[in-house]
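The structure under discussion appears below in the form of structure tokens.
Only one protein chain is missing; all other protein chains are in place.
Now for subunit A:
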Amino acid sequence: MRKKLISAALALTFAMSALTAGNVTAYADDGDVTTVTWYASRPVDGAIDKTMREIAQQYSDEHDGKWKMEVITEADRPSYLSKLRTLVAGGNMPDIIDIDATPYCQELVDAGLLVDVKKFLQDENLYDSYQPTALKYQEFTNGTMYTLPLEYHVEMIWYNKKIFADNNLEVPKTMDEWLDVCAKLKDAGITPIAVDGVDRWPVLRYLAFMPFRESGNDYIINLSEGKASMGDDIGKKAIDFMQKIGPYFQDGFGATDYATAQAMFLDGQAAMYYIGDWEIAAMQDEYQNGDIGYFYLPTYDGAKTAANEFCVNSGIGMAFNSETFDDKTKDFIKYVIANYGKLYAEKDQMSPIKTELSTDHEYSDLYKSVYNDMNNTGENFLKPWDCYLDSNSCQVMEDNLLLLAAGDQGPDEFINLVDSAIADYTNQ
């Protein structure tokens, strides 16, 4: 009896430990139902999320439910990225992931984990069905492409027409005029610009403006590769602009989150707000009433990039695990590309896939206006700096940028910190 009891207990213990040690694989072939996992970083119930789920459902129905897509969403980008890194480090990369063409993405490519999306699109004759800029945005600096865009955006500066009229202000055309407008607003006791400092990236955009006007994306490419310094002429201009515009952000912008910043602008507590067209639904009513308008990034004489060139992007891309990218997944992706454009545009979104505006959906004036702008953008586009910088340098830059913009840190220290972080990475 005793021996039996002990051996039973032992067996149970080993069985338990074997269970916990078992590996969790993302790709499951459960009987004859194929489940593909998409680890996504898109707002839940946002247009992309909805469109993809609709398409996946439609596709599943057409295949008698033998195909399923499981979407695991983590909309908060920083925590998404750290979870993704942890999953990859643990050898459990999901079948489909969301990722920008960052140095980390390049590491995944170098490790052979991602599918060459450019080749896939070309092989399937689908490359030309996309907006060229949308695909170009997804490319690495060497021209290769491993991510598929699901969105297409322009970023603009929204402004409160009433505040501008009350203070006799014109929409600024040049950077100096822009700073001038800010100064006048501040003198009148109005917060010139609302910005979301909690997420860091909106502040980082302001640092990127001058270098983009000076050099396109050349400066940031060189900077990220250690061939340029934050203390170069262009870098100093960027810092100078940041120090000039920083005081026009709302008080305590570093602790203001996305929703609050946007609400400040829409409530008329701030005169301007920089955000992309993904927020046109939020801007719709005020725009229709003539309360707000928008303008694109100002320029100046002798700038290298034109007035119709600014931040155009196709957002975070979708990448595929090369180990699980089989014919079934390929077929699904082709199905997505065939159906996505129309469904997505009908949700008042700009599609990265060339789509004629369908007649059975009524588009707002704002949508049509932005749609037109997008078809008339120049060849250059500002690519966000977080796509070029390695994660550590980006973090150092973003962390210290808040201090720089708030006037709590001098340019020299900022230059030093950024340069040494980048040197750390490039010397590896």
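Keep this in mind: a residue touches a chain if its C-beta (ideal position, glycine included) is under 8 Å from a C-beta of that chain, and two chains touch if they have at least 3 such contacts; residues count from 1.
As a convention for this text, contacts and distances are computed from a predicted model.
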item: Undisplayed chain, where the name is taken from the UniProt record, one of "Oxidase", "Protein-export membrane protein SecF", "Sugar ABC transporter permease" or "Protein translocase subunit SecD"; value: "Sugar ABC transporter permease"
item: Residue of A:60, A:260 or A:284 touching the missing chain in the full complex; value: A:260
item: Option from A:240, A:399 or A:412 whose C-beta touches the chain left out; value: A:399
item: Selected from A:73, A:284, A:339 or A:391 as touching the chain missing from the view; value: A:391
item: Subunit A residues touching the omitted chain (full complex); value: 1-2, 5-6, 9-10, 13, 16-17, 20, 78, 81-82, 85-86, 88-89, 104, 107-108, 111, 113, 191, 197-198, 250-256, 260, 264, 269, 390-392, 395, 399-400, 402-403, 406, 408-409
